[in-house]
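Left out: one protein chain. Kept in place: all the others.
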Amino acid sequence: MLRYTLLRILGAIPTLLLVIALAFLMVHAAPGGPFDDERVLPADIEANIQAHYHLDEPLPQQFLRYLSGLLRGDLGPSYRYHGRSVGSLIGEAFPYSLQLGAMAMALALVIGIGAGTAAALRQGTVFDKVVMGFAMTGISIPVFVIAPALVLLLAVKLQWLPAGWSGVTGMSRYVLPVTTLALPQIAYIARLTRASMMDVLSRDFIRTAYAQGLGTATVVRVHAMKPAMLPVLSYMGPAIAAILTGSVVVEQIFAIPGLGESFVRGALNRDYTLVLGIVVFYASLIVFLNLLVDILYGAIDPRVRYR
Amino acid sequence: MSGNRSIRITGSLLLTVAIVALVGPWASPYDYATTNLENILAAPSLRDMHLFGTDDLGRDLFVRTMLGIRVTLLVAIVASLVSLVIGVTYGALAGFVGGRVDAAMMRLVDTLYALPFIFFVILLMVAFERNFLLIFVAIGAINWLDMARIVRGQTLSLREREFVEAARLTGVSTLRIVFRHIAPNLVGIVVVYVTLTIPQAILVESFLSYLGLGVQEPQTSLGALVDAGVKHMEGAPWVLLVPASLLALTLLCFNFLGDGLRDLFDARHTS
Partner (left out) sequence: MSLLDVQGLTIRYGEEAVVDGVDLYIERGESVGLVGESGSGKTQSALAILGLLPKHALISGSIEFDGQQILGASDAVLNTLRARRIGVVFQDPMQALNPYLRIGTQLRQIPLAHGLANKKDVDARVIEMLASVGLPDPERQSRAYPHELSGGMRQRVVLASALIAEPDLLIADEPTTALDVTVQAQILDLLEDLRDNTALLLITHDLGIIAGYCEHTVVLDGGRLVEQGPTTSVFAAPGHAHTRQLLAAAPRVDRGEVPVAAKGSTILSVGDAEVQYRDLTAVRGVSFSLRRGETVAIVGESGSGKSSLVRAMLGLVPMSSGRVVYAGAPLDETVERRAKSARRDLQLVFQDPASALNPQMRVLAIVEEPLRVHEPQLGATERRQRVVAMLDDVGLGEKYLRRFPHELSGGQAQRVAIARALILAPKVLVCDEALAALDGSVRKQVLEMLRSVQEDTGLSIVFISHDLAVVRSISHRVLVMYLGRLVEAADAKTLFASPRHPYTRALLDSIPVPDPVVRPKRAPLRGEVPSPVNPPAGCVFHPRCARAGDGCNSKAPVLRDIAGTRVACHYPES
């Protein structure tokens, strides 16, 4: 297990490097700099600015400079917010996104796994069909349709919940954004859990377990749950990416000053260091979380460790 | 719903939507771009032939919605084809060659999986003036990864199957093995996953349009229409409801169709 974990960690390093390089290249290949649309600057000032941001150096050197900065936790200065570092901008915005994302993920896992398992055990019943109908609808309706619909109904018409974030304190402001963000993931995880649970329940060792006189609850808890969770675990990577994507919309709709919102603003402002910083930050986060998922996978499936 | 029935129902629904979207605008006296500021946000009515009402510039929403469906479907289908071509080629190559090449190719796929792709796409859209072609390519580039993984896994297992060994032994050429023995066994799974890629592509396209990064006015798509609808959902809910429900319907149909095809395909293979 230790060997497996170490191998996984070592394997993540080149992935991370590649991701950073790709992001760096893409950002630098984009035409148009952050200062293009400002008034035309005298050549020497232009050169000064270029030199200040090291834009006059050859690309490989810029990349190495960026990497060494990364190692020190320095993501560079923002092009737009003068005097602000990208790191501090991210540090300010990320907690909001983290709260939203973590709550949405927790909600999605609890409800999705619960509903999926229940549906698998009641295969073909009305309950199963209702759950799966909801789930199919859930994966088919985009976040930006769900969000305004919920706002229209729960905030505007019924006035149960606040429609936005600003000026509101307390937990009530989380309800709508978290629900919106979680709904598609609940649907997806429920479908995945049901399919995988049904697959596991049809395996021979489950028949053996029943033949040993174990009740359904014990069979599911002791024998079926672990293997049925493997596909769900594999889906965690894409789920995290999906929640990050969703947060871009949700943060806009509910006016939450999170990282998704910063990203869109940064992109529109051509604040490339900020944009690059966020991409690198999110990519590292995803690589790191995928690493955790991999290690967890090895802990659940003893056969994987030996490969 | 049983596989075959759901395929029939969703298939014909999609066909109907597509045909209406193609033919519908001809039957309407309006076009998608002409504004009429004297008749903005009108409710749907038969009298003046604004079947779905008008938008905040007084443009006919029926014609615009039909246009939106066309654009959305076109983007999604072309993007899915792009992902099909890249994914199948890449996956089949990795699976067929195997060994170190396969390991390296799959390592790259794993790496790309870890990228927050949508952020790159947003960046692309902002940096390079939004153009139609780029939307296809960007969406296709996101979705080919799943296809590559699936095709690679399938090819790898097919390559080990004994009927391929039998063909090798007899002297069947590699080309013929690929086209006669491996490719036909990939078709089923590829069709299923293309069908399931289309709704994902639609989602990405609407997402971009919703952020204002997709198609440009006066052109439109379902996502752009939803975006416009959200602004007026309180006073004129139909401006949101019509495109939103059509978008959801289309996505539902493709998802059901894909599920149905997968069931059919699985049943074939287990019997």
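Per-chain residue numbering starts at 1, and chain names A and B are given in the order in which the chains are listed.
Heads up, the rule we're going with is that contacts are C-beta pairs under 8 Å (C-beta built on N, C-alpha and C of every residue); 3 or more make two chains touch, one makes a residue touch a chain.
Fair warning: this is a prediction, and the values are worked out from it, not measured in the lab.
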One chain isn't displayed here. Which of the visible ones does it touch? A, B
Among A:87, A:114, A:164 or A:227, which residue is in touch with the absent chain? A:227
Please output the residues of subunit B touching the missing chain, sorted low to high. 161-163, 165-174, 180-181, 184-185, 268-269, 271
Could you pull out which residues of subunit A are in touch with the chain that's been left out? 203-205, 207-216, 218, 222-223, 226-227, 300-303
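Here is the rule we go by: only the chains that are shown with their structure count from here on.
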Subunit B-facing residues of subunit A, complex: 15, 18-19, 22-23, 26-27, 30-32, 136-137, 139-142, 144-145, 148-149, 152, 156, 237-238, 241, 244-245, 248-249, 252-253, 263-264, 267-268, 270, 275, 278-279, 282-283, 286-287, 290
Of all residues in subunit B, which touch subunit A in the complex? 107, 110-111, 113-120, 122-124, 126-128, 199, 203, 206-207, 210-211, 223, 226-227, 229-230, 233-234, 237, 240, 244, 247-248, 251-252, 255-256, 259
